[in-house]
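Below is the structure I would like to discuss, written out as structure tokens.
A single protein chain has been removed from this complex, and every other one stays in its place.
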Amino acid sequence: MSTPVLETIGLVKRFGGLLATDHVSFTLRRGARHALIGPNGAGKTTFVNQLTGVLTPTEGQIRLEGEDITHRRPEARVRLGMSRTFQINQLFRTMTPLEMLLLVLGEREGRGLHFWSRLDARADLVREAATIAERFRLDDVIDATIATLSYGKQRQLEIAAAFAARPKVLLLDEPAAGVPEAERQDLLDTVAELPEDVSVLLIEHDMDLVFRFATRITVLVNGAVIADGEPAAIAADPAVRAAYLGEGKDA
Amino acid sequence: MLTILFDGVAYGMLLFILASGLAVTLGLMNFVNLAHGSFAMAGGYVTVVLMQRYGMGFLATLPVAFLVPALIGAALERTLYRPLYDKSHLDQVLFSIGLVFMSVAAVDYFMGSQQQLVHVPSWLRGRFDIGGVGVGRYRSFVIAVCIVITVLLQFALTRTRFGSQLRAAVDDQRVARGLGIEVGTLFTLTFAVGSGLSGLGGALGAEMLGLDPTFPLKFMIYFLIVVTVGGRAGLIGPFLAALLIGVADVAGKYYLPQAGAFIIYALMILVLLVRPQGLFAAAR
Partner (left out) sequence: MSMARPTASLPAANLPVAGTAAPAATTAAPAPDTTSLAGTLLRRRRAWKPVELLFWGVAILAPLMLPRSMLLMNEIAILGLFALSLDLILGYAGIVSLGHAAFLGVGAYAAGLFALNVSTDPLAGLVAAMLAASVLGLLSSFLVLRGSDLTRLMVTLGVALLVFEAANSWRSLTGGADGLQGITIGPVLGLFDFDLQGRTAYLYSLAVLFLLFLAARRMMGSPFGLSLRALRDNRLRASASGVGVNERLVLVYTLAAAYAGAAGGLLAQTTQFVSLDVLEFHRSADLMLVLIIGGTGWLYGGLVGAVLFELFQDVVSAATPQYWQFWVGLLLVVFVSGGREAVHKAGAALRRRIAALFGGRRA
């Protein structure tokens, strides 16, 4: 088995007396469709924020492709191949989707300091932005101000922007949260259509989506991993049922 | 040496009274009111006018110097300030700078641009000696008044129903409303008291700090420093910061007159860089 694309070793995060991440050792395999679940307040977002560099762990190590990235800045992690979406939309509200995608592509290609170049100087990047827009059903709104987009489109853009960084690891933080039924299918389709070489970690509340999508599931409760395995095994795990599924399934 | 320390403490106390209202509006209510000094100036001019035109005694003018700015403050809070509570800091800054400019020009128009002199009663003039240290009478008086006010303020904020309601309202307006607290009235009252205290400080300080139409601009930065350096969690931090600044400023002007206000500004920048939450803020 090859080296895991992303792993954490004994990750600990304390806020004062609170143990928000409790010695989590976690492995994301190459090409995985992996879901991280857990009841509210289980520390899922805290965990993701450490992976992406928004928070610094108190102890432990994070490795991306075997390289220690525990103390790298968020933007450096993006360049090393890990990008994310946010639970609450974090978009460039005054830009258009086209501009936002070009921004990500430009940064990926190291053009962020090119102050004399034009946005459309690289035809291949414009083409790629257009392709991504189509892939994420954004081609009809590429020139609308992002703040005016429907919530569903904004969610699509969240994922599209993370995807545009051409990540090896893509972290999806509750991508379907709050998306109305009408736009939901589009979103689920785009998530299902993500290319195989991208390893995906899905942080999700929605059990439906998790069991449809994931081939492996990790369960976090009170900051600690209580179960890790294939969906069927997780669904049958009594500890998981007690801690989580019993109350979450009908939510 | 001790005289400088004493003068510095008096200056610091005065700064604290002047800035205490800001400590509440900025520190607790998170509103950047650069026009705080305008209320102080109003208090100072109330005293000047009452003494010069109506022959009132200095002490008798002080309550009025509190009341008039407080009323102006309440009126402005109701009309202009309130809609800006949830706007950005930048908007609040621009708005209150506007008020500063208006008040500076208006006072200049009505009162002239010259320095105003406040004649304190004869029993407050001069110095007396304590163990060889020359101590100004007026400064002792200021310190005494300021201590009383500080104690009252701290008591009002931490021990009374008003104080606990205010803290609740600042923490979470919706919850406070749900508990039946009249948040609007509470904020108006707080703002009024803050403005009043500032006015009182302006009246008390006219003799020590001088009083002319540019007062709000000249001292704006000092008030802000007191609050931001002191930390925005309560009154103790700003109080200590005010004392620190008072002593540092007086000592700096005495020992290094050519450095001007350099030291204070440099200190402020340093503190804000190292501890953006302020020197005395509880770590969050």
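By letter and in written order, the chains are A and B; residue numbering begins at 1 in each of them.
The rule we apply is simple: a residue touches a chain if its C-beta (ideal position, glycine included) is under 8 Å from a C-beta of that chain, and two chains touch if they have at least 3 such contacts.
These numbers come from a predicted model, not from an experiment.
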Option touching the unshown chain, where A:G10, A:G41 or A:P74 are the choices: A:P74
Per the touch definition above, residue among B:L2, B:L59 or B:A105 touching the missing chain: B:A105
Option from B:V93, B:I130, B:V148 or B:L179 whose C-beta touches the chain left out: B:V93
Touching residues on chain A - with respect to the absent chain: 52, 54, 73-75, 78-79, 83-84, 86, 90-96, 98-100, 102-104, 106-108, 111-120, 123, 126-127, 129-131, 133-134, 139, 142-145, 147, 161-162, 165
Touch list for chain B against the chain that is not drawn: 32, 80, 83-84, 87-95, 97-106, 108-109, 217, 221, 224-225, 228, 258-262, 265-266, 268-269, 272-273, 276
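The definition used in the following text is that only the chains that are shown with their structure count from here on.
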Chain centre separation (chain A, chain B; CA means) in Å: 49
